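Omission of a single protein chain aside, the complex is shown with its protein chains in their original locations.
Presenting chain A:
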Amino acid sequence: MNTYDVAVIGGGIVGSAIARLLGGTALSVALVEARDDVGDGTSKANTAILHTGFDAKPGTLESRLVARGYDLLGRYAEATGIPVERTGALLVAWTREQLDALPGLRAKAERNGYTACEIVDAAEVYRRVPALGPGALGGLTVPGESVICTWTTNLALATDAVNRGVRLLRGHRVTAVHRGPDATRLVTTAGELSARWVVNAAGLGADALDALFGHDRFTVTPRRGELLVFDKLARPLAPCIVLPVPSSAGKGVLVSPTIYGNVMLGPTAEDLTDKAATGTSEAGLEFLREKGAELMPRLMAEEVTATYAGLRASIGRDDYLIDLDAGQRYLLVGGIRSTGLTAGMAIAEHVADLLKGHLDLVERAGLPAPPRMPNLGEAFPRPYQDAAAIAADPEYGRVVCFCERVTRGEIRDALASVIPPAGVEGLRRRTRAMNGRCQGFYCGARVREIFEGEQK
């Protein structure tokens, strides 16, 4: 049985960021993920906004880490090629009350260290987003809010971790924990391992894992968010992220461009009990349709490309729950609710700070360069558009998925990458193949065949 210095449980954005950071030290690290792929939990299904943190609750750990994460991930994206579009956001007030709330929101942003917000009148709101439904009274600009590719973020962090020597164990669900004097033995669905330290970054499963360490301090409630993704032809309707004025019920329904060139409407917010309930619901889709008709009637005339649902890890408090238990050599990273994509790298930094007194975290010399990720962003050059790339390798000129213009070369590369996809779903997240408006009408059979052919 392998013994690692640290085992990080959970291959979402948070766990991958932590493993990557620890992997840059002299420590031996394992990244343990229950599913057959990284980023298959909450990290694959969110609204994919790189938040400035302007509306966080000032003074919280979350507010600090979101702001820090915004910078860290922004820079990391440049280094690795994770696509980011600096679209900015516009928070729109539809009622008198909401209009009156704007100065307070701006002041709150300033307390969060974000000073770029401006209050604008209705005319300016419609100048920025002409397709908005009637009745907007004014707005607040958040120039820094951006859209990012959550799939590439997760994959870049995990790939970087593996490149740095982290042992990635996919398909390993931790089912039992046995504490010994020097190391903790983890029983998983695919064998055992042991580690001197354990980091719990298990997202929705963090409370169950915490219980295996004998704690009873929080419950994760899966808060479902359902989303509609509209056709790329709708993209001109949403030049920036359109946010509602937040209420006690959460951030509310937004209209946002996606990094893939679509427009997204959502999410809903609904507390469930089943942590695997990532299906969509009749009521949720109906609600989104009603909301969409108010917010942007013209959007509703466009085709829907995809519907999906993600589950936030709500723990009934206004902050993250990150806690180090020195006696058990155990660190909990819990309650990373709706900002974990942005904050992930900063959470990793914070975790490292907490571990510093206990482990030697000096960065190793000669670390490999960050991985260069294939671009999935619609606003940046893709292989099918790149004459030089095709001239050098005709496979980049062989379009397989027509709607998303994914080439045979990109699929081949994904299948041969450091963390190859375990299935067609994973291939979708690495290439966009089959994600387009036809959802496989044309390319589904061929993509599956290529996937299975290359597997052999």
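In this text, contacts are C-beta pairs under 8 Å (C-beta built on N, C-alpha and C of every residue); 3 or more make two chains touch, one makes a residue touch a chain; residues count from 1.
Everything below uses one rule, namely that contacts and distances are computed from a predicted model.
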Hidden subunit of the complex - UniProt protein name among "Ion-translocating oxidoreductase complex subunit C", "Sugar ABC transporter permease", "Thioredoxin reductase" or "4Fe-4S ferredoxin-type domain-containing protein": "Thioredoxin reductase"
Option from A:R179, A:H215 or A:R448 whose C-beta touches the chain left out: A:R448
Hidden partner interface residues of chain A, rising order: 229, 232-233, 276, 278-282, 284-285, 289, 303-308, 384-387, 390-391, 394-395, 397-399, 402, 405, 407, 437-442, 444-446, 448-449
